[in-house]
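Have a look at the structure below before the remarks.
Other chains of the complex are left out, but the ones given are in their true place.
Residue numbering begins at 1 within each chain, and the chains themselves are lettered A and B in the order written.
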Amino acid sequence: MNNLIEHLIYGLDLFGTAIFALSGVLMAGRLRMDAIGVIVLAAVTAIGGGTIRDLLIGARPFWIQNTTYLWVILGTAGLGMLLTRLPKRLPWYTLPLADALGLALFVVIGAQKALSFGTSNMVAVVMGVITGVAGGMIRDMLAREVPLVLQKEIYATACIVGGILYTGSLELGLGALPAMLISMVGLLALRITAIFRHLSLPTFSL
Amino acid sequence: MNNLIEHLIYGLDLFGTAIFALSGVLMAGRLRMDAIGVIVLAAVTAIGGGTIRDLLIGARPFWIQNTTYLWVILGTAGLGMLLTRLPKRLPWYTLPLADALGLALFVVIGAQKALSFGTSNMVAVVMGVITGVAGGMIRDMLAREVPLVLQKEIYATACIVGGILYTGSLELGLGALPAMLISMVGLLALRITAIFRHLSLPTFSL
């Protein structure tokens, strides 16, 4: 049973990696990069956040131990370049929803890994957010755009809420699995509402 | 006595963190970010330099151990969004002078921490400079601007001078406190002169 759940989490993690890689592929296509540029942008988007988290908490980057993540990125980049027309045939909300699912898992996994390296709850929330958004931020910096996650519909905000729900549930004595479910449901509810209602936080300007 | 000085340094360090965070808030306001973008930009500016220094010398990032820095950033971001009109009512040199004070301390703290991890004097100077300028450089990269510190009035230069004064004073046998004072006075004198006289190094162009 426990083993089944671990496999499910691992599978979702690889799924999230593929979805994040795909968003890098789409950006590379807009910038007319060659195949290698596509792979680099896919990799940076998919594993950039987790890599920064691992460096900060003192872990060896996860993809150095397990190269499956790199193969998923290579496969996504290859498929993404072949099937360039596919995204246009899918309903518009397909990619945002898949991204939300990957994001929810990345945030929980990031917060969990930080806690297992002995951080406080507050730092675990920060690490969850970094896992979720830093890859996309580097992708946008490479593409010379002001990072979308700093402006887009309740994106980083949803990560913060997800991280607080996760560490808060653990603090209340819930097990890892219920805490994970509560956090992911909360984050997904927020992101899905924002996607379909185009909700944004009020912006602050001088 | 020694304890008092340590408290003073810690207080100045938190003050510098708040000032650097505020410069991130002001940039976020110019880019019309939402509250989360404001917090991210404030955090990157305030603790980015020290974080890179810690990763390079093999230390655990300082804010993972002591989350007071994160609370100072949150508080500054919150206050900064409430008091958007305040900066305009202060004399124009208020923020640059506060920034110079924070900078002077960041450089000395960065160089000192590097030395305590066994680096050479030259690397300690580099780490002092990174502590002082890297956060602002990442802030500018996120905002799609060529980093100001690479162009502005004797900014990185002042950090180098401060770092050399600090390690040089220690090398001459002075204690940590006199070395710190000499370095900070030198750096502040240079920055304050540059601020009021609008001094810049000659630029190099092809």
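Here is the rule we go by: a residue touches a chain if its C-beta (ideal position, glycine included) is under 8 Å from a C-beta of that chain, and two chains touch if they have at least 3 such contacts.
Since we're looking at a predicted model, the values are computed, not measured.
Peer 1: Assuming the 2 chains shown are copies of one sequence, what number of copies does the full assembly in this structure comprise?
Peer 2: Taking the 2 displayed chains as part of the assembly, the whole thing totals 3 copies.
Here is the rule we use: only the chains that are shown with their structure count from here on.
Peer 1: Per the centroid of Cα atoms for each chain, what is the distance between subunit A and subunit B, given in Å?
Peer 2: Using C-alpha averages as centres, the distance is 31 Å.
Peer 1: Which residues of subunit A touch subunit B in the complex?
Peer 2: Those in contact with subunit B are residues 55-58, 119-120, 122-123, 126, 137, 141, 144-147, 150-151, 156-157, 160, 200-206.
Peer 1: What residues on subunit B touch subunit A, complex-wise?
Peer 2: Listed in rising order, the residues are 26, 28-38, 40-41, 51, 55, 60-61, 63-64, 67, 70, 81, 84, 141-144.
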